[in-house]
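Here the complex is missing one protein chain, while the rest keep their positions.
Here the chain labels run A and B in written order, and each chain numbers its own residues starting at 1.
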Amino acid sequence: MTSPSTTADVVAPKTGSGSDNYLVHDKGFLSWALTLDHKRIGIMYLGSVLAAFALGGLFALILRTELLSPGRTIIDHDTYNQMFTLHGAIMVFLVIIPGIPAALGNIALPLQLGAKDVAFPRLNLASYYLWLLGACCMLTSLIMNAADTGWTFYAPYSTTTETAVAPAAMGAFILGFSSIFTGLNFIVTIHKLRPPGMGWFRLPLFIWALYSTALIQVLATPVIGITLLMLTVERLLHIGIFDPALGGDPVLFQHFFWFYSHPAVYIMVVPGFGVIGDLIPVFSRKRIFGYKFIAVSSLAIAFLGFLVWGHHMFVSGQSTLAGSIFSAITFLIAIPTAIKVFNWISTMYKGQIHLDTPMLYALAFLWVFTIGGLTGVFLAVMSVDIHLHDTYFVVAHFHYVMMGGAITALLGGIHYWWPKAFGRMYDEKQGRFGALLVFVGLNVTFFPQFIMGSRGMPRRYYNYLPEFQDLHRLSTIGAYMLGLGFLMTAFYLIRSLKSGRPAPANPWGSRTLEWTIPSPPPYYNFHHAPTVTRGPYDDYEGLVYDEKIGGYVEKAPTA
Amino acid sequence: MSEPTPQAEPVSEGSAPPPAAKADGGHAGNGHAHADEHHGHSEHPFLAHHFDTPQQQFEAGKLGIWLFLLTEVLFFAGLFCAYTVYRAMRPEVFVYAHYFLDTRLGAVNTCVLLLSSLTAAWAVRNAQLRQHKMLMTNIIITIACACTFMVVKYFEYSHKAHDGLLWGPNFAPKEQVWELPGFKKKHPEAAEYAEKLAHAAKEAEKAPPAAAPAPAAHGTKPAENHEPAAKPTLEQVEPLLAAGLIGEKAENPTGVSRPRNAHVFFSIYFFMTGLHGLHVLIGIGIWIWLLFKARRGVFGPNYFGPIDYAALYWHLVDLIWIYLFPLLYLIH
Partner (left out) sequence: MADHSHGATSDGGHGDHGFAHTTPLSLLVGILAVLLVLTILTVSVTSIDLGSQGNLVVAMIIATVKAGLVVTYFMHLRWDRLFHLILFLTSVLFLILFLSMSITDRSEYDRDLEAFRQSQAQGK
């Protein structure tokens, strides 16, 4: 069973960038600005999302610096409120929600399907420009008089505050469309552009994750759209839907907001699960354990995610009846999530672990996401949440899952697909060091916050009691470590574009289809869609490492 | 320049309408022998390079538009939710407001949209059968119906603005609801009683404060100033209560006025019909674009996707109105 399963088009992997690859095929600004090539769109997204991440991260560092001591350190309290609002809004709407799907998904999804492009390339480009437009809108808020409502825009403060809430809300509204169109595109691509032989249960788990995410994007995002539109209209025309002074209901706003925003956190993390699902088998040289369970659990999480939004509202004035229902269902989500984690660990068991940088991020993910996920279960218990709501415990929980989950997975995926997208290998030593620094920094930043929160330190507070100062300081040190880790990572990644070793087609020895074409790929991806005869994690024994090219090739068939 | 690739895509709002597909026969010289695909692509000038057959392309577009319609349903869901919550919690506001609305105009608009749905579905058939003239006729009728809808809507809106029936703080009805012919016809005794109460309240304002009656504690039978308190009948009181004109749900518990937060209905009304109207306008734009495409005779049994997708969008616009009409205009 060592013969290659793909068609004769898959030749011996070429090293280095061929003259025909997608990066150089067309030149000039317009060839990028008007590109319909999913790979170029993915690259543009990657750069944009990482730039937004840097901005959001800068705000985070300012916040953490301010919190080094109680009272004023470097900014005043109103600026502080604006800073955490923009930090949250940028990170949620500009970075993590688009993050893995738009950047990594755009690059890898069609390649993993042996397809020439996504189903609707022009819609794909439109998604990107909508992202840009939404980003500009949000930056407008920043420039004018940045919103200070928190990224959750709760009414009636958001309907009455003097700050520029409308541009921020409308920015998020536009970004919602970007997200919807990406999701729509991916669903149709996965349904219609699979190659011969690739049934649903031969899809890479990354694709299952993107599919589940896309379903959430399409179902949930319109609701935040209408909510933000209603918020903006309420601000401008005082219609009286959410503001109680005008006859409205502020708890209704929270229901509207969280009906999207809870599934949104699954938009953020499920693609991360998908990346990890692709990384662990490759770097364990072992077929994934429980493929079907992992695949279906993505769908289960997507579905259950729609039924639990009220767990953000336990102390909002929501009725006890509703709270109990939401609390009970929230416990259920732990089940498919745990199935994933156990299956990944089982995959690694008796595998041949390669601790390359992508794998380091995957391992970091397992550790950090598990902590984050478990603390979510604490918060699901109503009686506990009453004490922990709006404390640093919640902040730590979601940073563990978002930073430790989504961002770690994003970094792992970037390191994994970097050679494919750019045809260059980055410095592995620096990669490992960066991963370590990020992992340590993450824990040093956010673990103290669990402790602070459980001791009563409220979130979004500018000032605090002296008893919390040591923990705040520790957290700030961690934040600087994180920042340093990210800077280092950016540095060696960008440097690799110029001076990195040319990448082979398959540096990691993966069996998914994108590794059967050269790095970087030709602009057309595949001559013909390859015929698939096995699963995406099968037959690692059929690949052997070739020192000359620094990558894996098919084992020569024994005569 | 990136390859100009003709594509059939679902028409979607929020992004610029895709440029008209060009009939340049597929790839622009990439030097690869794609054998049958290349042949197939030149045979089908509207087949995009990343699809293998026109049917695959059509089905992809169909799935895409259905997904888009799904998002539209969820988009309006928020407004339907707000409507449901407010109507369930404050039914008197809705009873009060419906007297101000003209059912006939709403019914006309319903029929107009239903007709346009027929012509849209018919247009799909025309495209499939290469009936170019009928296709253009049906598109034109669809556009005409849509414009009629907007014109009627314009009249409704200007009428409301004229009567002071606007959203939020702009809600300042020129006429009292019991003065409306609709109310008078339905509840003549209640209308009369309300006038008496209003008159009495006006007199009480003019009279010195000492003579003013004590505010009614339970609100169902406010005392009258000059006449001995005659017990009002059920026919007189019940419609006023249901419409929140008197009693604890009223803005002014001591007299006859209007329900607390009566403007919420009109806020919801304008938001829902306004958003729906915006979708109609976008639909008109799409149909006009398709009319120009149809003029060039590009549609046929292997390429009718754009008409099909636009028609599906249009049917959804109709569907939303099918629910809006009874919810807003046929409140009993």
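Convention: contacts are C-beta pairs under 8 Å (C-beta built on N, C-alpha and C of every residue); 3 or more make two chains touch, one makes a residue touch a chain.
A quick note: this is a predicted structure, and the numbers were derived from the prediction, not measured.
Novice: Which one touches the absent chain: B:47, B:69 or B:310?
Specialist: B:69
Novice: One chain is left out of this view; which of B:137, B:176 or B:302 touches it in the full complex?
Specialist: Within the whole complex, the residue contacting the unshown chain is B:302.
Novice: Using the definition of touch stated at the top, determine which of A:154, A:306, A:331 or A:492 touches the missing chain.
Specialist: The single option touching the absent chain is A:306.
Novice: Which residues does chain A use to touch the chain missing from this display?
Specialist: 191, 219, 223, 249, 251-252, 255-256, 259, 306-307, 310, 317-322, 325
Novice: Just checking the interface: what residues of chain B touch the absent partner chain?
Specialist: 54-55, 58-59, 62-63, 66-67, 69-70, 73-74, 77-78, 80-81, 84-85, 88-89, 91, 103, 107, 110-111, 114-115, 117-118, 120-122, 124-125, 128-131, 248, 300-302, 304, 308, 311-312, 315-316, 318-319, 322-323, 325-327, 330-332
Simple rule for what comes next: only the chains that are shown with their structure count from here on.
Novice: Applying the document's contact rule, which stretches of chain A touch chain B when the two form their complex?
Specialist: Interface residues on chain A, with respect to chain B: 26, 28, 30-31, 34-37, 115-123, 126, 129-130, 177, 180-181, 183-185, 187-188, 191-193, 218-223, 225-227, 229-230, 233, 237-241, 246-249, 252, 255-256, 524, 527-528.
Novice: Hey, which residues of chain B end up touching chain A in the complex?
Specialist: Where chain B meets chain A, its residues are 1-3, 5, 7, 9-10, 12, 14-16, 18, 30, 32, 34, 37, 48-50, 56, 59-60, 63-64, 67-68, 70-79, 81-82, 85, 167-169, 260-261, 263-264, 267-268, 270-271, 275.
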